[in-house]
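FYI, not all chains are in this one, though none of them got moved.
By letter and in written order, the chains are A and B; residue numbering begins at 1 in each of them.
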Amino acid sequence: MRTARPREFVNLTEKVREVVRASGVVDGLVLVSSMHITSAVFVNDNESGLLHDIEAWAERLAPRGDYEHHRTGESNGDAHLKNLLLGHQVVLPVSRGDLDLGPWEQIFYGEFDGQRPKRVIVKVVGDGGSRLELGVDGGVPGPSRPR
Amino acid sequence: MRTARPREFVNLTEKVREVVRASGVVDGLVLVSSMHITSAVFVNDNESGLLHDIEAWAERLAPRGDYEHHRTGESNGDAHLKNLLLGHQVVLPVSRGDLDLGPWEQIFYGEFDGQRPKRVIVKVVGDGGSRLELGVDGGVPGPSRPR
């Protein structure tokens, strides 16, 4: 993933749903986690006004500015703090082979230091299709791991 | 769940413990997650003064006020931010068939836009009782999913 703008929210819900369905897990958990510490993964409502509110709120509580981290040559100290404020990851339930969300829950990637390649990991664990093979071939039926 | 007041903290620990014991999972994880984005799930101490401190702190950092989200007719923008501040969910360890908490860890539901029906999902995954059936009947032994 490479966002066009330095700061951008990307709705991951449909991609995560596809991964869950493809995994064959019927009942379990799915982890959606940033692999970077200058972006966040969080659950909230897909309403554009609210997403602006979230961005403004994160800027108010973890503003751009001068940080000790910048002595290393970096300029993204605020992005590290926004990751901590909004959250590095979410874990969501998988039921009946599908993502089991409430009516308004959507999964967002929040980029705060973008315009370069970033990865989100989606990992499904639990009981189900692939697990039924376990006793048969003794193989390792680990769920798929798209990034 | 339907809280009597618009803002209220509910201790979920005993309910989660019952679900863990009923699941038959001996060793694993339990996810406790809000299915709404205007309420939080978090771990802290069950001390009434502290719970007041947490509520006051959340109000200070994510105050009621005017948000872009309110253009949709909603008035709960602050509740969405309080969800992000306190956390949408927790994952806790299951050991020896029981919830494996430290001495002061308690699980709370934090409602910030209540007086209407809300749901919390509790999902147990791991090895144990139900899993022992796996090779026998080939069924899908998924843990129970009370809400």
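By definition in this document, contacts are C-beta pairs under 8 Å (C-beta built on N, C-alpha and C of every residue); 3 or more make two chains touch, one makes a residue touch a chain.
Predicted model, so just to flag it, every value in this text is computed and none were measured.
**Student:** Please state how many copies of the single repeated sequence make up the complete complex in this structure file, given that 2 appear here.
**Tutor:** The whole assembly in this structure file has 3 copies of the sequence.
Simple rule for what comes next: only the chains that are shown with their structure count from here on.
**Student:** Within their complex, state which residues of subunit B touch subunit A.
**Tutor:** 29, 31, 33-37, 61-62, 67-72, 77, 80-81, 83-85, 87-89, 91, 119, 121, 123, 125, 131, 134-135, 138, 140-143, 145
**Student:** Which residues of subunit A touch subunit B once you look at their complex with the stated criterion?
**Tutor:** Going by the criterion above, the answer is residues 26-29, 42-45, 47, 49-50, 52-54, 57, 61, 85-87, 90-93, 95, 100-105, 125-128, 131-132, 134-135.
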